[in-house]
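Structure, as structure tokens:
For this view, one protein chain was removed and the others were kept in their places.
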Amino acid sequence: MTDYQSILERTVQHVQPILQHGKVADYIPALAEQQLGQFAIAIQTQTGETYSAGACDAKFTVQSVSKVMTLTLALQRYGDDLWQRVGKEPSGTAFNSLTQLEFENGIPRNPFINAGAIVTCDALYSRLSAPIHTMLESYRLQTGNPKLGVNKVVAQSEYEHRYRNAAMAYLMKSFGNFNNEVEEVLWSYFNFCAIELTVSELAKCFSYLSNGGVCTQSQQQVLPAKQIKQLNSLLFTSGLYDAAGDFGYRVGMPGKSGVSGAIIAVVPGRFTIAVWSPGLDKVGNSVAGIAALEFLAEELGTAIF
Amino acid sequence: MTDYQSILERTVQHVQPILQHGKVADYIPALAEQQLGQFAIAIQTQTGETYSAGACDAKFTVQSVSKVMTLTLALQRYGDDLWQRVGKEPSGTAFNSLTQLEFENGIPRNPFINAGAIVTCDALYSRLSAPIHTMLESYRLQTGNPKLGVNKVVAQSEYEHRYRNAAMAYLMKSFGNFNNEVEEVLWSYFNFCAIELTVSELAKCFSYLSNGGVCTQSQQQVLPAKQIKQLNSLLFTSGLYDAAGDFGYRVGMPGKSGVSGAIIAVVPGRFTIAVWSPGLDKVGNSVAGIAALEFLAEELGTAIF
Amino acid sequence: MTDYQSILERTVQHVQPILQHGKVADYIPALAEQQLGQFAIAIQTQTGETYSAGACDAKFTVQSVSKVMTLTLALQRYGDDLWQRVGKEPSGTAFNSLTQLEFENGIPRNPFINAGAIVTCDALYSRLSAPIHTMLESYRLQTGNPKLGVNKVVAQSEYEHRYRNAAMAYLMKSFGNFNNEVEEVLWSYFNFCAIELTVSELAKCFSYLSNGGVCTQSQQQVLPAKQIKQLNSLLFTSGLYDAAGDFGYRVGMPGKSGVSGAIIAVVPGRFTIAVWSPGLDKVGNSVAGIAALEFLAEELGTAIF
Partner (left out) sequence: MTDYQSILERTVQHVQPILQHGKVADYIPALAEQQLGQFAIAIQTQTGETYSAGACDAKFTVQSVSKVMTLTLALQRYGDDLWQRVGKEPSGTAFNSLTQLEFENGIPRNPFINAGAIVTCDALYSRLSAPIHTMLESYRLQTGNPKLGVNKVVAQSEYEHRYRNAAMAYLMKSFGNFNNEVEEVLWSYFNFCAIELTVSELAKCFSYLSNGGVCTQSQQQVLPAKQIKQLNSLLFTSGLYDAAGDFGYRVGMPGKSGVSGAIIAVVPGRFTIAVWSPGLDKVGNSVAGIAALEFLAEELGTAIF
């Protein structure tokens, strides 16, 4: 039997030398306050065990990892109809580019770049009376932590620096691909990004991705197995912004990163990994987080191919 | 035990209604002569059995599927140094765009778009005294057919319509990312594209992708197992031009397509599939070929995730 | 002495056959109600005479011709400092493109495309306590019509369809090139566009452009003579969106057009021409308006070169 605990502890050792590498996200004051040098990792197995190492009690915001949950909730409500409003292809450009969005008439390339997540959020907003409440319910159910909440300072700070995201939303609205008030949807979007949790909670929350759609904590079928395969495929091709190809090359798992330094990675049929370390590389992915996943992929033989 | 033969025959039935769909590639006279309505499929298992159905004796040119072999031969000679000249990221644009190439200073996004294959070809050209000879040797060894050759009419026709590819090559040369004479390298490139074989030969030829790097026909280690994982990952993120995301979503396997209507798809540890049908969709992928792979993925449970 | 009246009447005859050509602007309901078939033209000479022909009593909104007045008021207050926030080069793209704006870090190419006018408006907004009031004052003084006002239905309608302009404003704000609240500045901007006047009033209003900076109606020095030369040069290179080259080629005068079908053209040292006809060509310029200017240029020998 695999000794996950031991491997995770070796992973913590492995990344020590690079924990000061990279930079914390500085475009939003509340994120810029994060300290370099922190690291935490957790594995949630298909059979429901949780293993973790490093700063396991540290809380961080999910940031763009939330895009996976937003998509999940939208797929529950729209199914394949959602793909009329957002594409399934890698973007080949930075995560917040407007050029491609203009060129492609307001249809974002995929749900994991900002424009795609915002339009998904708009779709979800149309179907929910209290979007943040519903979103938090999902997180609470899937982590088993009923107290899990939004870091309001971060949400407010992100909202106050919403300009580029607002530009995208208005551009989509000009193309008829945005149905609600821009400011309201963005407020939901930033609240979704500012949900705060620990690394183990993050792994539990996305356990359904490695378990055919069933959350190992709540035992609920979050999405049908077929949609999970599709979702993992999209994460593989588009989950890491403009570094998906390199991540696939090095790590070989579907994954999603956020500017807080969080990353999730999925080994279908085995486990979901969550990792967190605030130092980011140039494209906005956690330096130590990716190194840890690369190490684990080697140790556990988890690469898909 | 899986009855591959029966499944392949059902696949042939399954695609009958759409064999007239799509259009044959018309930008090159020699390709425009292909007839709609043809279809062939083959599976080469890890244990070396070959199954095939449909127009098994029909010969077609590999076209862009050759990019996988070109990359393979270049990786044999350069290893990771090759990535200084070509990237690993999905392009997010059409397969023959110059815009991105200009914006990114003559470094193509990945080796499966035309510019990337041409620069890989240029790298290979620098290390081979007789490039077409060496390339044919590989195909002959890996298919077991010593007579396999180039369709010279097709090669010549493609060369005569080389303008856009020449533009890319000269643009890369202007950025210092092209070392040989443009016309000579393009001549090799088009000859590589015009290698002609049957669907079973195509499956055999790329059997090393599903077998840890070992060709099931020749028993040679074509590439180390680790590079095969990396190569399959790149195929998954970038193998189908600007439809990689959708292909991954529907089919869930690494693959590569060509404008002759050929596609290969890889199920690591199980088999390599080759399929051919000349009717192409708008992005240049075989309509019936993709439908067949989607059907097989469902029947055989081959999706990666 | 030139018989302007006679020439203008011949111009009216000349354009009769094409008055039904083109389409009225339809992206805003209040503009879409304009009727094809209308035409009016006026000349305001350097010595202060006004000649007009056609539908002289018809009122129309200035639309993008207002960008010239916005720039004028901003130059009065900022001088050359204004050029730190907006460029002086032709855009080479459609008037409302975000791609170039993103690529050039939120600095619009020139003050006559939407983004450039909006940022100029933002600059002006920072210096005025009641922007619309001050703007109307200028128009009233320069036309001699103290009752001249804003068509509030049009202003409101444009504001309600502000999405693309809002996207531009937010994009500039994300680059730090926007200082006030987006919604407030856009409200001013659309009010400026919706100022309503007759063709003679339009010619009077911009008489300072052909008269070394002095308005022939108010006798005020609106801008110094040197800045007028510069402004006319900018109008020549960038005044007609993406048709400046063709307009210069055919008409040979500095000019500015608006989607109401209004155009002004300047013959330095001689006169300002105003023309109005709602049928627009594909790039958004008045079909009959341009034909009239081309006819006049030939008749009066007004081409600059």
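Letters A, B and C mark the chains as written, and numbering starts fresh at 1 in each.
Keep this in mind: contacts are C-beta pairs under 8 Å (C-beta built on N, C-alpha and C of every residue); 3 or more make two chains touch, one makes a residue touch a chain.
Please read all numbers here as calculations on a predicted model, not as lab measurements.
Within the full complex, the chain left out of the display is in contact with B, C. From the options C:Gln46, C:Gln76 or C:Thr237, the residue with contact to the unseen chain in the full assembly is C:Thr237.
Only one of the listed residues, C:Val12, C:Ala58 or C:Ile304, touches the absent chain: C:Ile304. The residue from C:Gln34, C:Gln63 or C:Asn110 that touches the chain not shown here is C:Asn110.
For the chain left out of this panel, the touching residue among B:Ser97, B:Asn110 or B:Thr143 is B:Ser97.
Of the residues in chain B, those that touch the hidden partner chain are 97-99, 102-103, 163-164, 166-171, 173-174, 182. For chain C, the residues touching the chain absent from view are 87-93, 100, 109-110, 228-230, 232-234, 236-238, 242-246, 248-249, 252, 254, 266, 268, 303-305.
By our rule, only the chains that are shown with their structure count from here on.
Under the touch definition stated at the top, chain B and chain C share these contacting partners: A.
Comparing the CA-atom centres of all chains against that of chain C, the greatest distance is found for B. Counting the residue numbers that touch the partner chain, chain A and chain C have more than half of them in common.
Mean C-alpha positions place chain B and chain C at a centre distance of 55 Å. Shared interface positions of chain C, i.e. residues touching 2 or more other chains, are not present.
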